[in-house]
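Taken from a larger complex, these chains appear in their original positions, while the remainder are omitted.
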């Protein structure tokens, strides 16, 4: 069974590494701008790095969850590919946001689009599985037989 | 194996859609009350929407994790049902909190109760599995034979 998830597991570990990198950037920014916990406010340069990591952390579980559902129910390869694109987009988001608030927008739209694709894959895959299990209907076969 | 998780996967995708809806509400509130990132403070109307989404995001991974453990180890159908109740409760929480701070309380208690049920299911299911695997003891059979 593990061979059906090994690629998305690989993307998952890369995602964890990316989150670790973002966290480290917040720790460095705390030192550089002398913002000691529990405070979270400081110069805009600090707040942009802080919020960039907060936003990425907020979406990280959503991304991983939909990546796995899409990988299990639709296609491992396509999902892993979308996963890589998302991680790349988040890296651009973090860098763009850290530079200036406006810099977060283009990569955010890109990431959102990738998430919608994964949501679409998941919905299709689950629908197909439900038809197979509960209606004994194979959508794939049906589509190809038309 | 996928037929054993297809219902909770369906609830999971609905949860992701709900989180997407909450995020969009924050983006609209940011525009409406002119609160530009990285700032997160503004009029109470904005802060309630912002915090409602933050609170839902904080609990989302916990919810999904316990939903899957409960679905895998206890009962898929019952877990999926609890999942739908939780998502409904969170929608009420978001709307209630956005209107006034007090409006978040009743739905929050409801959601917390659903989570405790899922935690209970998970604990029972894991206990049963452990007895079966490590003590070769079938609790279900034992209970029905008494």
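So that you can tell them apart, the chains are marked A and B in the order they are listed, and the count of residues begins at 1 in each.
Note that in this section contacts are C-beta pairs under 8 Å (C-beta built on N, C-alpha and C of every residue); 3 or more make two chains touch, one makes a residue touch a chain.
Since the model is a prediction, treat every value here as computed from it, not as a measurement.
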Overall number of sequence copies in the complex as this file defines it, 2 displayed: 3
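Definition applied: only the chains that are shown with their structure count from here on.
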Whole-Å distance, subunit A centre to subunit B centre, using C-alpha means? 19
Residue positions on subunit B within touch of subunit A in the complex are 1-3, 5-6, 9-10, 12-13, 16-17, 19-20, 36-40, 54, 57, 60-61, 64
Can you list the residues on subunit A that touch subunit B in the complex? 1, 44, 47-48, 50-52, 58, 61-62, 65-66, 69, 72-73, 97, 101, 104, 115, 119, 122-123, 126, 129-130, 133
